[in-house]
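A single protein chain has been omitted; all remaining protein chains appear in their positions.
And now, subunit A:
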Amino acid sequence: MMKEVKHYLAGEYDVIVIGAGHAGCEAALASSRMGMNTLILTMSLDSIVALSCNPNIGGTGKGHLVREIDALGGEMALNIDKSFIQSRMLNTSKGPAVHSLRVQADKKKYHIEMKKVLEDEPNLTLRQGEVIDIFLDNGCVKGVLTRTGAIYNCKAVVIATGTYLKGRVYIGEVDYESGPDGMFPSILLSNSLEKMGFNLRRFKTGTPARVHKDSIDYSKMEIQPGDEEVIPFSFLNMEKKFDVKQVPCYLTYTTPKMHEIIRENLHRSPMYAGDIEGVGPRYCPSIEDKIVRFSDKEQHQIFIEPEGLTTKEMYVQGASSTLPEEIQLEMYKNIIGLENVQFMRSAYAIEYDSIDPTILKRTLEHKELNNLFFAGQVNGSSGYEEAAAQGIIAGINAALNIKGEESFILDRSEAYIGVLIDDLVTKGTNEPYRMMTSRAEYRLTLRQDNADLRLTEKGYKLGLVKKERYEKTLNKKEAIERELKRLKTVQITPTKENNDFLEGLNSTPLKTPSSLHDLIRRPELNYEILKELDKDREDLPREIRLQVETQIKYEGYIKKQMAQIEQFKKLENKKLEEDQDYNEIKGLSNEAKQKLNAIKPDSVGQASRISGVSPSDINVLLIYLEQKRREVGVKKDE
């Protein structure tokens, strides 16, 4: 018989964060930095910000998120700047809005650096412990219970449990309860959530094998070095010199023989045998999936990436699999250069519980249970960066709730973070959600290079950004404006010398004087090239030059987008009450009533993005709001 665990009161906090992954750490740091006495509980202190899957931070869309977290005063960018071992700016040929920074992380270092930050944070307590229950009082959070009987009272809880809830690992015919990468799963908390009435659903994700560095024949592969010029993630580090000795990655390919092995053994994959019910992400297919769905492709890319400087483990990107271990080994041996490969960890799929994020507000607080927040993979997202982005928003709003201040919401026109959260809570997701730049309607204005200009002020007002940094950003803004203005006034005259220079660059010679501003707009010219005609040009920092160039070159498109944003904002600013009963509004279609009651949007704008809510329903809402406003007799806001 099980012995009864005696409970004891172990402490009182403002905010408790469950989980110290990417979401949990940002949440805890934000809340403690906003003055909240914060406790972060993790099942293992050795798994803080574990990079359980790929060893990179950033990439398309994701890199944007990291920059935004940084501008708000988050930690992810600073942490990766301390621990990267290779850096690349992707998409440099495709326009500034989609330039994306992606770096290779030293996983261990990344963990150690973040642990240090948590340990040194004044208002933050770091504690190992498995939360197995959450206490509520009258629909409001009041504490948590750990497996060892400790009760911690608190005012708000952020659940950031990643893939741990009822985690189950699959390797071929073998499956067992487990967290990611050999960690323990969290079974009891999942049970508690179910008892509280949560509808949990199963998602899955997978990871490839890790192999020994010395068992690889690199001569058959293509080397992929980092960029010569390192651009950091954090805006705080822009002027810093990085003397990191970068480690290369390698590109290789699968072979027909490998494909054959996979096809012959498909029936042994739990995905194909139907044992896994969880839904996996479309952009993270297993190698089995790729070979079945794109059977005419003769080879697939495989990247070999280092997991860190102090380990010989190498990550085999592109070869995640759920096949049995013996088959995995056999198929990996048929990847070019891996003929003598030595496995260190096997590939596996993991299935876990997640909530339906549409039960959350855009602050990531539960719609009915006060001060209960959710962030990260448990919300049905995927990726370290997506998790961290939700973490900081949940942490900020937990603190604001306790202080009794207005909540903090970023909308779709302000940040990728806004797009991410709005998508999750408004539309929900049927697969682990990944950020992509194509999800952002206002991509041209939401660039990774201007995240500081967009968000530093907000971070400052929240108390997450120091005054010095805020002022620096203001100065940067001013310098950009000044330079833009100057370029409009500098006239280039059609002298022979000037025209010879232009013709040398295949640019049409001038007939009348033209401002430098207008010349920069020509596709064949740019800010740097025109330096020669611009005798009085000050030597400006790269950051400012970049902004000036981008803002001039894409002025037309950016203006178009700004006009769209203005329209968008109008509906976004029409606020709806949290406790609105939509059945009471005459004229709404039945479907709209149902959907609106389920989602409880915070604005007419959000309502308009719910499927099943039509333009005429939106008109009805606008009329209704005006009707109500006049009934209340509030003075007109226009």
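Just so we're on the same page, a residue touches a chain if its C-beta (ideal position, glycine included) is under 8 Å from a C-beta of that chain, and two chains touch if they have at least 3 such contacts; residues count from 1.
Please note the rule applied: contacts and distances are computed from a predicted model.
One subunit of the complex is not drawn; among "ABC-2 type transport system ATP-binding protein", "tRNA modification GTPase MnmE", "Tetratricopeptide repeat protein" or "Branched-chain amino acid ABC transporter permease", its UniProt record names it "tRNA modification GTPase MnmE". Checked against the hidden chain, the listed residues A:104, A:437, A:473 or A:498 yield one contact partner: A:437.
The residue touching the chain not shown here, chosen from A:116, A:263, A:297 or A:575, is A:297.
When the whole complex is considered, the residue among A:116, A:240, A:282 or A:575 that touches the unshown chain is A:282. Of the candidate positions A:24, A:73, A:143 or A:318, contact with the unshown chain belongs to A:318. Where subunit A meets the omitted chain, the residues involved are 54, 60-61, 90-91, 93-98, 100, 281-285, 290, 293-294, 297, 300-301, 303, 317-318, 320, 436-439, 443-444, 523, 554, 557, 560-561, 566-567, 570, 586-587, 611, 614-616, 619-620, 622-624, 626-627, 630-631, 636.
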